[in-house]
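Complex shown without one protein chain; remaining protein chains in place.
Coming up: chain A.
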Amino acid sequence: MEWNPETLQFLSQCFLHTLSPQPEPRRAAESSLSEAADRPNYGLAVLRLVAEPSVDEQIRQAAAVNFKNHLRTRWVPSNDLNAGPTFSPILDPEKDQIKTLIVSLMLSSSPRIQSQLSEALAVIGKHDFPKSWPTLLPELISNLQKAAQSSDYASINGILGTANSIFKKFRYQYKTNDLLLDLKYCLDNFAAPLLDIFLKTASLIDSTASSPGGGSPATLQPLFESQRLCCRIFYSLNFQELPEFFEDHMKEWMGEFRKYLTTNYPSLESSGDGLALVDQLRAAVCENISLYMEKNEEEFQGYLNDFASAVWSLLTNVSQSSSRDKLAVTAMKFLTTVSTSVHHTLFASEGVIPQICQSIVIPNVRLRDEDEELFEMNYIEFIRRDMEGSDLDTRRRIACELLKGIATNYKKQVTDIVSIQIQNLLSSFATNPSANWKDKDCAIYLVVSLATKKAGGTLVSTDLVDVQSFFLSVIVPELQSQDVNGFPMLKAGALKFFTTFRGLIQKPVAFQLFPDLVRFLGAESNVVHSYAASCIEKLLLVKDEGGKARYTSADITPCVPVLMNNLFNSLKFPESEENQYIMKCILRVLAVADISSEIAGPCIAGLTSILNEVCKNPRNPIFNHYLFESVAILIRRACERDASLISAFEGSLFPSLQTILANDVTEFLPYAFQLLAQLVELNKPPISPSYMQIFVLLLSPDSWRRSSNVPALVRLLQAFLQKAPNEVNQEGRLNQVLGIFNMLVSSASSDEQGFYILNTVIENLEYGVISPYMGNIWNVLFMRLQNNRTVKFLKSLVIFMSLFLIKHGATNLVDTMNAVQDNIFLVILEQFWIPNLKLITGAIELKLTAVASTRLICESPVLLDPAAARLWGKMLDSIVTLLSRPEQDRVEEEPEMPDIAENVGYTATFVKLYNAGKKEEDPLTDVKDPKQFLVASLAKLSALTPGRYPQIINENLEPANQAALLQLCGIYNCQIV
């Protein structure tokens, strides 16, 4: 794309139209832009447009955003074929020009464009800095120094912001020599200029703040922002280890750090935004000193006392305030680090721990307005933080972390003090429950959060209170409250307590509360009905000693109708239409309860109506997964009890499944195929015509184009082959099936799936039906053997040949193969069967291949021929290896590169439905023990020509295998003579 007035005109027009409220011009502009984006120098042209002062600011902004996104996808296009469409990369000359222009452009732009370009620059930096962009850092530094001279803080902060984003990688990558070399380069160049600007800004802040009135907020704001950025860069550069320069200048840094923690800046802090800005700087300081405390404690210890007391007094103030979260959190983290370090004795003096508990921990654990707001406005986020551990950075959680930190060295003191605090909070609640309900919430939160965390519903312990009596006196009254909507946060806390300590609550007590839990499903609060559902769901998973479920179907069946009714009803509450906690509870109940037809009917109706709804716009994959899993388990368990229900299920589900297929609801296709497979398997032949329509669809190559569908389609095809073998042999369908096999087996990523189909064909169809196709099948397999021979393929091939032999005899196997090429059977046997047999794993596969191989050497004329004696011996050697050695001694894990099959459109992934799973079937039920089968067959064979086989064995078997064979003969009392 040439840079000329026409291009300028074209791009300006396009970007203008992308802002249009009318969909048509907008879409047209978007599509011409995405077309233009494939042309060389497109990025450069857009960047030039951004720089063009004559163009309207609005257009340039849109262009800057587009430029950033263009770089994101094309600077180094992703190799991951699953990640979506591939983009043509930006070419090197264009890249070089962009790199030359971008820094100065960014610095001279307006703030909004600057932030876009800074992000774009970070995208480039992520890949190219420093090795492929040696000019960047010098350019930034010289600009920084220039801007510092004129105190141009717009530019200074732009440069620091950019430096901050390109240095971030030092924060989370493993320490390797390459990373350290990059870091060293950055330190050598940037450490000193960073300190210069930091100190310069510090003195500007000092002089401004000490002027009358404390300086204007407008002057101070960019200065504080600048210091914050310096602190973040400090953090990145110091993360891996303490650099020499920073050690040498620790005093300068720490001096300013301390100042920001202990000084107030009234002219800024009087406004909310100003306070937030100063607090952000303080929080960044706290992160830096925490880092030093943790990793460089020896060098830092001289500053520790000052910082500890500074942070403590800061926290005492901050804890009383309702906002200031980030600062409270980082400051408490610092104290936590100190409490677990070698300098924990700072906490040892009389009265320190009680005071921390009183003035820092309790105020931070108390509910604040923000928590209440979140509880009401965004229940999903609230639950994630409250129950699922996404609360790493909440004040409540970090305050408890601080207590835990102190308890590592002062357990008894902490336990004693917190127990007293809990009692105080509860008595305060008792004096006036409706005014002081937050005290009770605080007490419950402390007990739950300080308990040692357990997973999977096993015991949870706490030293703070006696769980049983706390439950009875504090929690049960909440759960038995008749008003399910009163004090919802307290109810949520009580339900959370019940869920957390479910293992410790005795069955009769818990069981008595079951109707109350069911009742709370009707609470209006999303959190409360979610917690009630979650509590029921988790209770049903509780195991007693010995792994037996504590609550059985007999316990819950009486209340299942009400329970199910309430569960489906709670999905009608606003915002809970796709509530995953409720759906998971439905799944669990269906897994445990007795599914009578009275229950099955309403359930399938309820589930299909939800299914029809979510088909319109699949949003929450977790909810949807539990939904399909629920359908699958309902079908399975109900039909196990009463096979006649199948047609009712078909009647309800078919329309929904057809919608999914007809509308191509990509996300749901794998689920739909799995459910169909489940239904087909439950059917008794002859299969109904409505399935045959689906069978036709299944055989069309289009269905197989998306790799995410393949496992589910194979599963469905297998079901058809088993249940409707006769239909398969009509209208040339078998040819189509084998076409699918051919396609799948040709690629290393799907060959296993191809063999599943082939094996099912061999197992379920008469020999007369398949024999005309065998030549073709062998041709396909030999072709693949020649082109791309992976270990996985070879194993599958051995299994297939074995299965064929078992089903249709050795002679058919040998003859059909040799019909393709003279004598090829022995070649395949020697080169592939014998060496790969020992790699077979899995009980069914092992038995199958061992028995087939045994029959081959005992029945097949080709191998009984004296000329084949050596092969006979080698085959036996391999069989004995397979049968006598433990798996790990025979099989070496071969790392295989998965090659990714062709993907069409965007990806939906295949997720297996556990409850619609296929049962593994053993094709060889008449043989129980392959070892016995081997020695018995050998004994029989050798009796025909005594003396012949011991010699062959002696000549061809490894000594260890000879010994193993002898041992087997002993065990089964057979003799090879």
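Note that in this section contacts are C-beta pairs under 8 Å (C-beta built on N, C-alpha and C of every residue); 3 or more make two chains touch, one makes a residue touch a chain; residues count from 1.
Methods note: contacts and distances are computed from a predicted model.
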Subject >> Among "Serine/threonine-protein kinase 19 isoform X2", "AP-1 complex subunit sigma-2", "Importin subunit alpha" or "Two-component response regulator", UniProt-listed name of the chain not shown >> reply: "Importin subunit alpha"
Original post:
Considering the whole complex, which of A:40, A:130, A:214 or A:243 touches the chain not shown?
Top reply: A:243
Subject >> Residue, one of A:1, A:231, A:254 or A:291, that touches the chain absent here >> reply: A:291
Original post:
Quick one: which of A:619, A:641, A:870 or A:940 touches the chain that's been left out?
Top reply: A:619
Original post:
Which of A:131, A:384, A:507 or A:940 touches the chain that is not shown?
Top reply: A:384
Subject >> Touching residues (missing chain, whole complex) on chain A >> reply: 171-177, 180-181, 183-184, 187, 239-244, 247-248, 290-291, 294-295, 297-298, 340-342, 384, 389-390, 392, 404, 452-458, 541, 543, 580, 584, 587-588, 591-592, 617-623, 629, 633, 667, 893, 906, 908, 914-915
